[in-house]
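Structure below; questions to follow.
Left out: one protein chain. Kept in place: all the others.
The block that comes next holds chain A.
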Amino acid sequence: MDTLGYLGQGFGVAMTPYNLITALVGTLIGTVVGLLPGLGPINGVALLIPVAFALGLPPESALILLAAVYLGCEYGGRISSILLNIPGEASTVMTTLDGYPMARQGLGGVALSLSAWSSFIGAFIATCGMVLFAPLLARWAIAFGPAEYFVLMVFAIVALGGMAGDRPLKTFIAALLGLFLSTLGIDANSGVYRFTFGSIHVADGIQFVVLVLGLFSVSEILLLLEKTHHGQAAVKATGRMLFNLREAAGVFTVNLRCGLLGFALGVLPGAGATLASAVAYMTEKKLAGAGGRFGQGDPRGLAAPETAIGASACGAMVPMLTLGVPGSGTTAVMIGALTLYNITPGPLLFQNQPEIVWGLIASLFIANLMLIVLNVPMIRLFTRILAVPNWLLVPLIAIITAIGVYAVHATTFDLFLMVGIGVFGYILRKLDFPLSPLLLGFILGGLMEQNLRRALSISNGELSILWSGPITLGTWALVALMLALPLVRIARRRAQGRRVPAEA
C-alpha cells in the first residue's frame, strides 16, 4: 500500500496552486496548438521546452506543463477532426469516421463532450494501470544491467518497424538515421570529435529541439503550401453541449474495453495511439455487428478510438518513466526535456525523485478533468480559432518555431540547421518515410551506445554478454518475433492477392 501513500504525495505536489495553474495553462495552450493544422503534440511539447527552461520552472512543474500540453494537443486534434473532418494527425483518423457524421447531424457539441469523456475514462483506466504496474516494473528494472538495456532498446527500435504496418523498411531506415545522428559531436568516452567537420556549432551534437522543430514544423509548413484549401468552414457546434446519461451509459462498456486495450498497446514501444485507435475501432465495429451504425455517426464508433487514444497516451508514459525508454514520439520529446534538467528517467527516478513521478501521474488525472470542464464553456471560442486562414497561420508557426530554436543556444547557425533539417524532412515525408522513428532513434541513440560500450567494458570485449542472461535472451526472442511480423503480414497479403486477383 506504499503506492497509495505515494499517490497521495503526488496529489499534494500537483494540487499546489502553482502547479494547478501550470496544468491549466498547459491544457489551454495544448488545445489551441492541437487545433491548428500543422501543429501536433510533438511540435507543441518541443516548442514549450525552451520556454519552460527560460521561465525557470522547477522540474516537476515543467514536466506537468509538458504533460498537460500533450493531453491538450490530443484534445485539440479531436476538435478539428470532429468539426472539420480533418484529422490533425494519424491517430485521430478513426475519430473522423463517426465524429464528423455526428457533427453533421447537429450533435457536434455532444460528440465533442462525449469524446472528451471517453478520453477521460481511457486516461483514467490507464493511469490506474500505471499506478499499479509502474512501480512493479521499476523495481524489476533495477536489476537491469547495461547489456539488458541495450537489448531492450534494440527491441524498442525493432518494435517500431514491426508495428508500423506497410513500410517496415522505411521505418527501419528512419530509425537508423536517428541513431546515427545522435553520434554527431564530441564522444563523451574518448573525447574524439565525430562528424563535426571542424565546426564548433555541432561540437555537442545536434540540439534536440532543433531536430524536432526542423523535422516536424518546417516540413509541415512546406506541406501546407501544397494544400489549396484556405480555412475550411467548420460545422457549427450548436444546441446541446453535453451528452446525457443515456448516451454515456450506452458507450460505457465500450469505454472499459477500449481503455484496457489502449493501455496495453500504449505500453508497448512503437505501437502508440495510431494503432490503438485503429484496433479499438475495428474491434468494436465487429462486436457491434449489424446493430451498429458505424460510419454514420454511431456514438460507439466515436467512443472506441477516443478511449483508446486517451489510454495509450498515458500508457506510453509507463516505459518512459520506469525504463527511460520512450514508447512514442511525444514521450521521446519529453525525455529530451528531462535530460535538459539533468533528470534521467528510469527505475531510479522512482526511488530518488518520487515527487516528480507521482506529481506527474496525479497531474494527468487533474489535466484530464480540466479538459472536460473546459470543453463546455470554451468550445465556441475554439471553433472560432479553426476559421483562422492559412496565410496568417503559417507565418505564425514559422516565427514561433524560429523563436523556439533560437532560444536554445542563441545562434543563427541553429536556424540554418533547422531549415536544412526541415527540407530533408519534407523530402522524407514526400517519399513516405515516417518521421517519429527518426526522432525515437535520435533520443535512444546516445543511451544505446553508452550501454553497449559499458556492457562490453564489463565483459572486457566479450560479445556474449549481450545474450547470456535470461532477460536478454527473452528480449532477443521478442526482437525476432517483431522482425518476423512484417514478413508474415506481407506473406498473408500475397496469399490474399492470389485469391482475389481481380481486385487489384
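One rule holds for everything that comes next: a contact is a pair of C-beta atoms (placed from the backbone, for glycine too) under 8 Å apart; a residue touches a chain by one contact, two chains touch by 3 or more; residues count from 1.
As a working rule, contacts and distances are computed from a predicted model.
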| item | value |
| --- | --- |
| Undisplayed chain, where the name is taken from the UniProt record, one of "Cytochrome c oxidase subunit 2", "Tripartite tricarboxylate transporter TctB family protein", "Acetoin:2,6-dichlorophenolindophenol oxidoreductase subunit beta" or "Peptide/nickel transport system ATP-binding protein" | "Tripartite tricarboxylate transporter TctB family protein" |
| Of A:Glu60, A:Asp98, A:Glu148 or A:Glu449, the one touching the omitted chain in the full complex | A:Glu449 |
| Contact with the hidden chain (one of A:Phe155, A:Phe172, A:Phe263 or A:Phe382) | A:Phe172 |
| Residues of chain A (touch criterion as defined above) contacting the omitted chain | 50-51, 54-56, 167, 169-170, 172-173, 176-177, 179-180, 183, 187, 189-192, 194-195, 218, 221-222, 224-228, 230, 389-392, 394-396, 398-400, 402-403, 406-407, 410, 412, 415-416, 418-419, 422-423, 426-427, 430-432, 445, 448-449, 452-453, 456-457, 460-461 |
